[in-house]
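Below is one structure, written out as structure tokens; comments come after it.
For this view, one protein chain was removed and the others were kept in their places.
To keep things simple, chains are lettered A, B and C as they appear, and every chain counts its residues starting from 1.
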Amino acid sequence: MFFASDNTAGALPEVLDAIQAAAAGFAPSYATDPVTEAVSQRFAEIFEREVGVFLMSTGTAANALAISSVTPPWGAIFCHREAHIMADECGACEFYTGGAKMIGVTGDGAKYTADTLGQALAAHPPHKPHIVPPKTVGLTQATECGRIYQVAEIEAITEVARSHDMAVHMDGARFANAVASLGCAPAEVTWKAGVDLLSFGATKNGCVAAEAVIVFDKAKAEELSYRRMRAGHLISKSRFLAAQIEAYLKDDLWLKTAMHANRMAKRLSDGIASAGIGRVAWPVDANEVFAIVPRPVHEALQAAGAVFHDWPFAGPEANGAGPDEALIRLVASFATTDAHVDDFLAALAEAGRTEAAE
Amino acid sequence: MFFASDNTAGALPEVLDAIQAAAAGFAPSYATDPVTEAVSQRFAEIFEREVGVFLMSTGTAANALAISSVTPPWGAIFCHREAHIMADECGACEFYTGGAKMIGVTGDGAKYTADTLGQALAAHPPHKPHIVPPKTVGLTQATECGRIYQVAEIEAITEVARSHDMAVHMDGARFANAVASLGCAPAEVTWKAGVDLLSFGATKNGCVAAEAVIVFDKAKAEELSYRRMRAGHLISKSRFLAAQIEAYLKDDLWLKTAMHANRMAKRLSDGIASAGIGRVAWPVDANEVFAIVPRPVHEALQAAGAVFHDWPFAGPEANGAGPDEALIRLVASFATTDAHVDDFLAALAEAGRTEAAE
Amino acid sequence: MFFASDNTAGALPEVLDAIQAAAAGFAPSYATDPVTEAVSQRFAEIFEREVGVFLMSTGTAANALAISSVTPPWGAIFCHREAHIMADECGACEFYTGGAKMIGVTGDGAKYTADTLGQALAAHPPHKPHIVPPKTVGLTQATECGRIYQVAEIEAITEVARSHDMAVHMDGARFANAVASLGCAPAEVTWKAGVDLLSFGATKNGCVAAEAVIVFDKAKAEELSYRRMRAGHLISKSRFLAAQIEAYLKDDLWLKTAMHANRMAKRLSDGIASAGIGRVAWPVDANEVFAIVPRPVHEALQAAGAVFHDWPFAGPEANGAGPDEALIRLVASFATTDAHVDDFLAALAEAGRTEAAE
Partner (left out) sequence: MFFASDNTAGALPEVLDAIQAAAAGFAPSYATDPVTEAVSQRFAEIFEREVGVFLMSTGTAANALAISSVTPPWGAIFCHREAHIMADECGACEFYTGGAKMIGVTGDGAKYTADTLGQALAAHPPHKPHIVPPKTVGLTQATECGRIYQVAEIEAITEVARSHDMAVHMDGARFANAVASLGCAPAEVTWKAGVDLLSFGATKNGCVAAEAVIVFDKAKAEELSYRRMRAGHLISKSRFLAAQIEAYLKDDLWLKTAMHANRMAKRLSDGIASAGIGRVAWPVDANEVFAIVPRPVHEALQAAGAVFHDWPFAGPEANGAGPDEALIRLVASFATTDAHVDDFLAALAEAGRTEAAE
């Protein structure tokens, strides 16, 4: 019953095998190896256009490097106030940009709209040079609360961005889960919808440590090449990074894996919804389930061995969770099985019974 | 005949197996897993004291993060002018420190002495606040040219550093090769000799992507924890990083591997020295061989399939290589075999014969 | 009727004379001149203890440099969300600290309390190393809305700061107005109340361009010396800066001037309050008056030649100003006369009559 995060899972066998296989022989280093080149081509196919591809080990690096290439030190980044880049990366964007300012937009389920973005921008009127000008919009797909932006929602948001001359970055730590859920082409939900840069996550969905910045405007490629190097994010034995991604993308493994995780999350949320104990906080669009349960149930679940995170928000931002309730996050991954889900639901039912009895 | 760099080799079987094994089950992420903890303990044993340990994927990150924890933005870092941190990391130290200044010290074989350091410091007199004050000394062990600092040499250098209130960082991208060559305890050549922070390299010597910052003064640990995170160098599935290091350290695999690489380098340099074609540029202390060969020999070697780098220095810094000569670098690794060496020496002999015939 | 800001006034005759007088002869530069030294001594008397003194030309520099000396790049700065350092300095604190994060605390009149600060800190729980740790508290005295923190209020706030191991900076762009209003010793409202660093403003209150960072802990002095230099804020002909401050501090000119400005503001607010047209938004503690007036009155005042700023907030933050009302800021300075105030009040009365007639 390990639902703490998708990064607590191991790695896909195909990815592990690819690492093993990549070890044979000698290969050029620092992203000049043939596998790295092949992976770039593969991304071009997937996204139906030429793209700049920058592999690295972490999502924080991918996000912050991508954003630093479009945000001057004196600019502002607008994103959801609960976004990972805002709240969980220890100031990575501030560090990488050289001190840009991050401004939080609100919205239920860690999701905002073109309207709320517009309001946030209106509340930040130009006052040159006293106020940092808006430069970048950050979207998280899927969001921190497992919600998904529909293509039309993204289009509306990027239109607002464009009208303010802002670049658009998408944090796709769970991009696979989002695409699998939407059932659309990766291009539809990114550059065709107005996204300029994508952090294409692969670690959470089954790699060991592999992420890619996808740059739809190749003019940014030179800059990112130097920025990645000076940040120490250019892996010397780059073949091992590329091999992971190659295996991950092959035969749509990334989408199949994400579909599985999404299915497990759906099964879990359906079970919670029908259990009559607590409630599901937000529609489950991808592989994350947020549930509001009475505190005694929360304790009982943990005592039964369920591992999950409490979500550190309260009141409206916790979808109305009251003081006697806990908002918990449960994340499914490639490693989640039906049995894991069933065990959790059984534990929940048991906890519910106990609570009712008290 | 692949001698381009030790990072063009694959990875040790033990390391690959450890990655495979680490994939089983669920584990806490972000360096809170048990293997990460175990590795910290292991380093404490190896260095005979409590240490702060920060694992990450690249040596550039290790160097720049370590140095940023002891160098204020307004300080100066003194290191060899050919040092990797100075010349090859695209300004990583400047980036991570927030704009410290790097000042190059000269010396043959990318090695400097307490005396030359002292002279460089004397040529940089205090002129507060107009001139950045010296804050950090950077040593590379083994050096970029494969030379090694003896323990007494390090002690003399750190004494100069101490007398200027400077911290001492050691770039140990090839620390294993150095320790294997010196035959001393790791503690002797680091903190007991006055070193404050060490970038403990493991990638070049057989890992996939794994380095550690070792902090001998644990007071710096909190700061590095935040700095690593905001730089995007805290790996989420940290067990895979820790597993590599665990396997690498087990049963002195790291030292045995380094000894092999050093032996291959020695065999190579002995062969070159006795071939009568060109000459070995510097004593081979570790796993790198620098040779000066006539340009036609250089071409013939490449034509024969030998892969190596030209060293981008000339004149005195190239140990007197003339305009008709090339200074080439040959690096041995765990993957180098006797046969590789013999093939190279045969190609060299052949090239020498051809040249003599012309 | 020029009430746009206290920085739209010229300069005190005593300050201008001091600049003129300082021009005689030759003097050492870069803060090694005798007047700079004398000013440091004078500040030590005023603050009843040894202090580090760093003169510079702007308040933004003073604030950002002071804060950068106590906030690591990976830390968080808590201040009022309308504070100048947060909202009006184009990201100066982010720039100078190397990317620290600023977190806004709410409160009426741009003033917060120990309680609201405590709540903001509670909503930012430690989650090492994912979340930037709180490092610095910023107070503005007088606030952006002309309110003043009482000594006991500051003590309560700095106690919260201390319990979180945070440093406390006071932005005293209008410190003179605050001290004049409180009638207390400068020491009482600063270090004796737990403040670590003060931006001692002098420009708004009658200097040409002169501010001082006062460091109560002299251990920070060395660092600030280098930071100021590399920021380009060490004036070469430093005597001209020091001379302004010397004249400003002599015979309590700074306090007498502030008292005058405060009196003018009081007279203005009393007049507005009794005019029956609109209302005064916040108690006038210092030299700023905020008034809420019907939009037609706002237009009429401007047409009559009154110069002031609209305050860019609405709703609760504007003390309930409705959509048909304007929140305007009127600032008095040493250059404001009874006649200026009377003219404004007459224009207001006239605007009120016109509005009533329509």
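Everything that follows uses one rule, which is that contacts are C-beta pairs under 8 Å (C-beta built on N, C-alpha and C of every residue); 3 or more make two chains touch, one makes a residue touch a chain.
Here the structure is a predicted model, which is why all the values come from computation and not from measurement.
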{"item": "Residue in contact with the excluded chain [from A:L234, A:V289, A:A318 or A:L348]", "value": "A:L234"}
{"item": "From C:W74, C:W191, C:Y226 or C:F344, residue that would touch the chain that is not displayed", "value": "C:Y226"}
{"item": "Residue of C:I19, C:V51 or C:A100 in touch with the missing chain, whole complex considered", "value": "C:I19"}
{"item": "Sole contact to the chain not displayed, among C:V151, C:C184, C:A209 or C:A346", "value": "C:A209"}
{"item": "Sites on chain B contacted by the missing partner chain, in the whole complex", "value": "73-74, 87-91, 94-102, 125, 127, 129-132, 312"}
{"item": "Interface with the unshown chain - residue positions in chain C", "value": "2, 4-5, 7-11, 16, 19-20, 22-30, 56-65, 89-92, 94-95, 203-204, 208-209, 226, 229-237, 240-241, 307, 335"}
{"item": "Residues from chain A at the interface with the omitted partner, ascending", "value": "30, 72-74, 98-99, 128-130, 132-133, 223, 225-230, 234"}
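By definition in this document, only the chains that are shown with their structure count from here on.
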{"item": "Per-residue overlap in chain C, given as positions that touch at least 2 other chains", "value": "73-74, 98-99, 129-130, 132"}
